[in-house]
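Only one protein chain is missing from this complex, and each of the others stays in its spot.
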Amino acid sequence: MSIENQTAPTTPAGRTNDGAPANLTHGAGASVTMPARGPEPQPRGAIIRGNHPIDQQEAARRFMAAPQHLAMHDQRLWDLRKKRDGQKEIIEEWEDLRQLASDIKTHTLTHLDTYLEQFEKNAIANGVKVHWAKDAAEHNSIVAEILRSKNAKSLIKSKSMLTEECGFREAMAHEGVTVVETDLGERIQQLDNENPSHVVVPAVHKLRTDVAEVFAKTLGSDPNNSDVSYLTEQQREHTRPLILKADAGMTGCNFAVAETGSVVVCTNEGNADLSANTTGLHIVSMGIEKIIPNLNSLAVFVRMLSRSALGSPITQYTSHFRGPRRGAEMHIVIVDNGRTDRLGLEKFWTSLKCIRCGACMNTCPVFRRSGGLSYGATYAGPIGLIIDPTFNRHKYSTLPFSSTMNGSCTNVCPVKINIHEQIADWRQVLAENHEIPAFKKSMMKAAGALLASPKLYRASLPMADSALRHLPRFVLYNKLNTWTRGREMPHVPKETFHQWYKRTRGVDGKKK
Amino acid sequence: MRVGLFVPCYVDAFHPEVGQATLELLERFGCEVEYPFDQTCCGQPMTNTGCHKESKATEELFVRNFKDYDYIVAPSGSCVNHIRNNFDAVAQTDDVKHVREHTYELVEFLHDVLKVDGFPWAEFPHKVALHNNCNALRGLNIASMTELREKTFSKPRDLLGMVKGLELVDITRPDECCGFGGTFSVFEEATSARMGQDKARDQAKSGAEYVTSSDSSCMMHQEGCAKRLGLPTKYIHISQILNGERV
Partner (left out) sequence: MSSTDSRAAIFAAIRANRPKIQPPLPDVPLFDEKAPSDLVTAFSEMLVKMGGKVLDPQGQDPISALRAAVADKGIIATCVPELHGDASLQIRQILPDMDPHSLADVEIGVVRAAFGVAETGSLCLTDDELIVNTSGYLPQHLIVLLDPSQIVANLHNAYRRPELREHKYAVFQTGPSATADIEGVLIHGAQGVRSLRVLFCPEQD
């Protein structure tokens, strides 16, 4: 055990106490110690009402009303952002690597068919069985069929956002297959029956006390012990027998190398390697956009992924699976699930460059204050705002508005996706397709008409005592005047600049 | 040099002194400044909400007002960013292109076009925290950005460094958005206010007596948040400091 948290009181038996140095930079560890806190009920995510547009603001408000959760979440993710900045300062060629990563992805996505064919050919030559799934349902049924053919009833898996997209665990439950997530954060979320709130740190919105509560209910651990080493050890001890008994293993795929036919999986826990190497059956779930041309390209992405995600130089395990072990089987299920449609969207296809590092979430001031579950979608935060509407334009129509478009996300993106510009572009697409609320649209129509007419505009800004002077009309023309809930109104001066200028300079603009 | 002064709607309605300081400052440097009377807005509120069609007439009006000037200067990075980088609702005529290419935010106009080397009239013996509006920072690039590996620079710092007595203090999250975000501040009020309050706390913690920025919109939001929290920080537009305003 090595731990940076000063409050950890015990060193349970069976663990090393190797006196790790204080300047550890790896494995996503925080650089500051979080204070101990009393229990505070965990705020839950967005309320899902069928196909109704997600009310992110409502869920965000509940998250912000939980001060301990808010403070930890914001501090934790901001720390990851700062650690990422630290790595950027170490690597002289940082911006060159971002450009290379972006260019490699652009090249690959525009030659996607060629590289997928090459990958498939090499994977098959390596002894891998390759399957193709058009959508989530087909992915799930292919995996179910592979498992049935081996009479496999229990599956250990590492984290995969694609399987989240596919509603995989639920589908397997219907097939009678027991799925065990082996990543700690993902396991916590599975046991709590909640989606991951972040692509890299799935339970980052939970306090240790929340985890203690979940583990007490599901693993029978001590509900009053929220020591993090204790909780982590509980999970290890409970999961290991499940790993050893499992019939099959499953991993996601961070990168698929066309040149070698290998899939690359990056974890800090080593859980993907356990999932893949322990049983006789390894199933890989892979989106078509994971493909990259060759190992030289891979070097660029491996150098960027963990540095961007966690401020760590590399994940503890970067694993390259090129073919099945002797006596074992390896299957790769290559999934579209909306990606080819996205490829055809002129303004949005570059979102397929995403390597799921989560840096945009860590830096996003809205995400840090709302929690990833407030977005009510598989992908939260800035990248979610531009991907989610491609899955369901109506349900996720509100999400691109949950942003100030400040652009920090674009700057931290290791593959240089112009995230904040795509958020703006989505707003336009949604407005033009009647996917914004009617009051917003009519308000903008009114504002547009007003601001296009100097006369009307001036008339809307009369003297100081008028309510309309308190804010320009397009702000006030709102069924809810929300400004003063968390802020004071600005001071209202006696005259506008316009009036001052007219009074002191006159119509010819010369000083009186 | 004929300069058209654009005074954005917020400045016009709530901070006329910012318009005045901008005008006087430009005149001190010998610019021939005019304020076209028919100006209203740049169209950003509608575009920001996705309603490009609704901002078309406003953008056209803007171009009619300002097409004949050598330069158009505004004390707002956010509006200038809209004009320079997002003025897409109008047909891209020569007039539109001229306006887009010649519209400057005040700080970059002083720094890059006038290349000023001093404000001998200015003195501001106070601790000041600088806020860079996100559009000015990441859209207009008035300073280096903490996310990028690049040479450190800051045009507003360069200018404030020429003001006698002024001491700049650092806040812990200098590039963090304050949550104003235009229409975000009303449509996503809770997150917006929380971000603004966090920003105001960070500024107050730094020991700054004043916060300055080249954007009134962000500061109007921040000031409202600071007041709500009962923080003593005062907010002043950079044009006022550079124009030698005494407080």
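For clarity, chains are labelled A and B in written order, and residue numbers in each chain start from 1.
Criterion: a residue touches a chain if its C-beta (ideal position, glycine included) is under 8 Å from a C-beta of that chain, and two chains touch if they have at least 3 such contacts.
Since we're looking at a predicted model, the values are computed, not measured.
J.: Could you tell me which of the visible chains the hidden chain touches?
T.: Touched by the chain not displayed, across the whole complex: A.
J.: Of the residues A:V302, A:L399, A:V415 or A:L461, I need the one that contacts the missing chain.
T.: A:V302
J.: Of A:T260, A:S308 or A:Q422, which sits in contact with the chain we cannot see?
T.: Residue touching the chain left out of view: A:T260.
J.: Just to verify: which one of A:R44, A:K82, A:H107 or A:K150 makes contact with the chain not shown?
T.: Among A:R44, A:K82, A:H107 or A:K150, only A:H107 touches the chain that is not shown.
J.: Please identify which residue in A:D55, A:E138 or A:D247 touches the non-displayed chain.
T.: Per the contact definition at the top, the residue touching the missing chain is A:E138.
J.: Can you tell me which of A:V211, A:V366, A:A380 or A:C413 touches the chain that was removed from the display?
T.: Going through A:V211, A:V366, A:A380 or A:C413 one by one, A:V211 is the residue touching the chain not shown.
J.: List every residue of subunit A that touches the chain not included in the displayed model.
T.: Touch set of subunit A with respect to the missing chain: 1-5, 8, 14-16, 18, 20-21, 23-30, 34, 72, 76, 79-80, 92-93, 96, 100, 103-104, 106-113, 116-117, 126-127, 131-134, 138, 142, 182-185, 188, 201-204, 206-208, 211, 228-229, 231-232, 235-236, 239-240, 243-244, 260, 262, 268-271, 273-274, 277-279, 288, 293, 295-300, 302-303, 310, 312-326, 334, 336, 340-341, 343-344, 346, 349.
Here, only the chains that are shown with their structure count from here on.
J.: What part of subunit B is in contact with subunit A in the complex they form?
T.: Residues in contact with subunit A: 7, 9-20, 23, 33-35, 37-41, 43, 45-58, 60-61, 86, 134-135, 137-139, 145-150, 173, 175-177, 179-198, 220-221, 223-225, 227-228.
J.: Using the touch definition up top, name the residues of subunit A that touch subunit B in the complex.
T.: 56-57, 60-61, 64, 74, 78, 85, 88-89, 91-92, 94-95, 363, 365-366, 369-370, 400-408, 410-412, 420, 424, 426-432, 436, 440-441, 444-445, 447-454, 457, 461, 469, 471-472, 474-475, 478, 481-483, 485-493, 495-502, 505, 507, 509
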